[in-house]
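Taking it in order: structure first as structure tokens, then the write-up.
Here the complex is missing one protein chain, while the rest keep their positions.
Right, chain A next:
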Amino acid sequence: MIRHLFKLIWNKKKAHTLLIIEIWASFLVLFGLSSLIVFNVSNYNQPLGFTYENVWAIDLRNNQDTVAVTAKMQTIMQRIRSYAEVESASRMSSNYPFSASTMNNNATHDKATAMAYLFVADGDFAKTLQMPLTAGRWYTPADSIGKFRPVVINQLAKDELFGNEDPLGKVITSGDGQYKVMGVVETFKSKGEFQGDKPTIFEQLNENAPWDKTVLIRVKPGTDAVFEAKLVKDITSMAPEWGAEVTYLTDSRQNQHNLALVPVTIFLIICGFLLINVALGLFGILNVSIARRRGEIGLRRALGATESSISWHFVGEMWVLATFAVVLGLILAGQFPLMNVFDLDTGVYLKAILISVVVVYAIVTLCAVYPSRQAATVQPAVALHEE
């Protein structure tokens, strides 16, 4: 019967060309959407690498005040650490987690190179963000006196720069500097759960430098806006010309999520409309086709087809049409993993292909079920007489 259906559709291929193109286009759109969703979901399932709840980022701006910036900064840090509400505080570069700011640079070790995200942070960074280390340790102020500035890298940076080699104590080059690896963390997805992990380097902050004036603080659970107001007031009283802006990492995270999810949602809505259109088209075409083929239905019943085999016949025809379209679609979709388009994992494309195939067949089946059942109710005696 399968061969019979293929032959029937193949012999009517000209009449079905537009329908096949429609299903093919739907498959490709679904493939694009599925790739995006699979990519985001697989990112989401990767550990973030740190905790952000009860963590605030205080962005300090010295504005026109250029006098004793470093000293004022150190005083502010001491004051912040002294609050009972603050569990831990860390000074870092402006690209705090979930912020819009990004720093990256090429890092090399021997012949290996990786484009790595760069974070400049003091020794309390890991404690403040509760980042677990998988090897080595986080740098301390004592490490700053060595020949090379200390850094911690994430697992991905380790894999790209060192492969299976132990990175601890090894030196990497980034920009004009040379850095000694003190420890390794697993992941650090600074742009949120929907971002894939990137090679990352945490460089020890120079506390005497006047820049890098963002402070991350981990506050005790339940700490509220009253403390926030007090904190800002105290900071501005210590450095009257400075500005202080507090951002909750939970809010910044939400912004990053929106950036990732809004395009997916828009794509999903467009795709949804397209699929509804295609589904209605298929439904209509099948209805018309069944109305036109009542004689054939009557004949098949006369020759021994049961009601259910008539039903399956029409569902089968739609599956065959979908198969022609999907095979054409697979030729194109298959190029994405083969040619490594968009630098995504092959697994993402393969899962997306699988999802698209399942959805296309599901839609085609849904559209075919009702008209096919109608076809099964055609009275053979009446249908044959009509011809």
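Just so it is clear, a contact is a pair of C-beta atoms (placed from the backbone, for glycine too) under 8 Å apart; a residue touches a chain by one contact, two chains touch by 3 or more; residues count from 1.
One rule holds for everything that comes next: contacts and distances are computed from a predicted model.
The listed options are "ABC transporter domain-containing protein", "ATP-binding cassette domain-containing protein", "phosphoenolpyruvate--glycerone phosphotransferase" or "Cation acetate symporter", and the UniProt record of the chain not shown names that protein "ATP-binding cassette domain-containing protein".
Taking the complete complex into account, A:3 is the one of A:3, A:111 or A:147 that touches the chain left out.
When the omitted chain is restored, the residue from A:123, A:150 or A:380 that touches it is A:380.
By the touch definition given at the top, chain A reaches the unshown chain through residues 1, 3-4, 7-8, 11-12, 295-296, 298-307, 309, 379-381, 384-385, 387.
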